[in-house]
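Reviewing the structure listed below.
Yeah, one chain of the complex is gone here, protein chain that is, but the others are all in their spots.
Per-chain numbering from 1; labels A, B and C assigned in written order.
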Amino acid sequence: MAKLVGGLAVSHVPAIGRAIADHKQQDAYWKPFFDGFGPAHDWLAKVRPEVVVVLYNDHGLNFFLDKMPTFSVGAAAQYSNADEGWGLPVRHPFKGDPDLSWHVIEHLVEEEFDLVTCQELLVDHAFCIPMELFWPNGDMPPAVPICFNTVQHPLPSALRSYKLGQALGRAIESWPEDKRVAVIATGGLSHQLDGERAGFINKEFDLLCLDRLVNDPKALTGYTTRELVALSGSQGVEVLMWIAMSAALTGRRRHIHSHYHIPISNTAAALLVIENEAVPSPA
Amino acid sequence: MAKLVGGLAVSHVPAIGRAIADHKQQDAYWKPFFDGFGPAHDWLAKVRPEVVVVLYNDHGLNFFLDKMPTFSVGAAAQYSNADEGWGLPVRHPFKGDPDLSWHVIEHLVEEEFDLVTCQELLVDHAFCIPMELFWPNGDMPPAVPICFNTVQHPLPSALRSYKLGQALGRAIESWPEDKRVAVIATGGLSHQLDGERAGFINKEFDLLCLDRLVNDPKALTGYTTRELVALSGSQGVEVLMWIAMSAALTGRRRHIHSHYHIPISNTAAALLVIENEAVPSPA
Amino acid sequence: MTRSAPAPIPGTTVFDGAEAQKGYALNRMCFSFNDAANRAAFVVDEAAYCDRYGLTPEQRAAVASRNVLQLIAAGGNIYYLAKLAGILGLNVQDLGAQQTGMSVEAFKAKLQASAQG
Partner (left out) sequence: MTRSAPAPIPGTTVFDGAEAQKGYALNRMCFSFNDAANRAAFVVDEAAYCDRYGLTPEQRAAVASRNVLQLIAAGGNIYYLAKLAGILGLNVQDLGAQQTGMSVEAFKAKLQASAQG
């Protein structure tokens, strides 16, 4: 049986991708952000995930408003990045794991999630940058991308995202392959790009979220989507993926690392690592 | 508030579309099928729905396996038909009702259905033929199409389809517009186009379904998808939409009409009309 | 496949993830036949058209054979295969007859007989 070794979450600000491409990790602006990754890299070296499930959101590369899905699951052997229109270098394709994809799809549909199954899926910066942040040498494991709608309201609620995470955890732990799996969430924390409130950042709420994500993720399901927009910014709703990631870790949890830095571009950037040790079920 | 006046269900065999186009309604082969529609037309003339929600399945016109959704809801002002590849005449576009669409979308996402919202949607014979059967003069009301995945397993289960129907009923009855709404399901009943079992029809199971759809739709949620395939044929799973239609009618129900005829093309063709009278909620 | 296989349904292929993966190229080609220009291109040069969609050897052989059971075995889904059948001038009763090894008349009689079932 597969082992869910833990979860990671990290911001996916496009500017990070440009900084990586330009090797600016040690520049004054970037150093405080990139220096936060040591404990995450150490933990990854220890637990060595062989597959990852990546919870991210599309920013208008793959999906348009003609057909906007709530939750889409990749089921491809390979995922390509592509031109997003504003100059980020296009990444090499990423390897998929169709067997885990279909296992997750079967399991989640059985638990009454109404998925879109994607045998072709373009992944944008929100998928690519976190993969490069966690595996800067390019040796990332195969991935199963799960895309959340954060573009067009109604979004999936915090509670629905939490439940998806829980079901995903159960799906992973019931995968018959004897492999180590990690869940990665990308996006957030507080930021808002649009409107008179552009530049909105809410440190107090972010720190509360980081605490709850470690200790009591269920508490975050009390917020409505509009409350999340108000507290976290229009794009801060990307915290939905962080909630789902934390919810997936249903075993004995151990907080490995948190890092928080304001600002990266217009965003409060954060990093979170939680280890998960499966608790043998009583049956 | 809107009034949910009732539900209709009918088969959507492509050959019916050709028979309509060729005015063959009185030919010996077609007469027993088309003659069943009198009571449905009479009932529609009585209740005069001003909007309809159409539960149907796409047969490879709009959706492909690259991105296969479980439930998609149309949110367009107009829905076009198009060439499906095997010679059916292309229908005129159908009028949508974006206000009801978005109301349904808001309501269903709040009830934790993970929809795909479609501001563009091509509707195939499974949408068009029932509209022409129920409104042969072309005076059909605006529609909100809801497309079910019956192509690629895992399909939504009978229970999930039932729950979607229930939530749809609540959505319609909470629509603030003072309009009469009907729900239409299309597809089925038993048939199988593919495999050594092609031509499979199960009259006994169909008649049981027709009874349960009128009197106890919940009973049908006990079947797994595979059981439905075994009992009803690979394409007989289209009964999922019928289950959802019946589930939507949560008021005082009155059976208006059933009609069953074997065969139309490879299919056991059926027609069902159930009236619904809203029961005032105690609050 | 790593999930426990459910009991098979005789004469029936459940089009699940395994089939959807296996049949992807074939079904993608058939999906393209919604467009009349693509149907015409297939008719003009079938082999080149199969190449363009990257069909597997098994799928190419199945297309060449016009054998529906073989097309299904190669991962074909009936909803998409129906568009290929349209090009070949076959309706669903022709397909049913071919798959069951009956004449079209016998197949139609079998359907009719279900009314007594």
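As a working rule, a contact is a pair of C-beta atoms (placed from the backbone, for glycine too) under 8 Å apart; a residue touches a chain by one contact, two chains touch by 3 or more.
Model, not experiment: these values are computed from the prediction.
Displayed chains that the missing chain touches over the full complex: A, B (touch as defined at the top). Among A:D22, A:D83 or A:E277, the one in contact with the hidden chain is A:D83. Here the missing chain is touched by one residue of A:K31, A:R48 or A:R197, and it is A:R197. Panel shows chain A; residues 15, 59-61, 64-66, 82-87, 151-154, 192-204, 226, 229-230, 234-235, 261-263, 265-266, 268 of it touch the chain omitted from the view. Across the interface with the omitted chain, chain B contributes residues 75, 98-99, 101-103, 105-106, 117, 119, 175-177.
Note that only the chains that are shown with their structure count from here on.
If you average the Cα atoms of chain A and of chain C, the two centres end up 39 Å apart. Between the CA-based centres of chain A and chain B the separation comes to 37 Å, rounded to the whole angstrom.
In chain B, the residues that reach two or more other chains under the touch definition are 65-66, 152, 154.
Residue positions 16-17, 20, 24 of chain C each touch two or more of the other chains.
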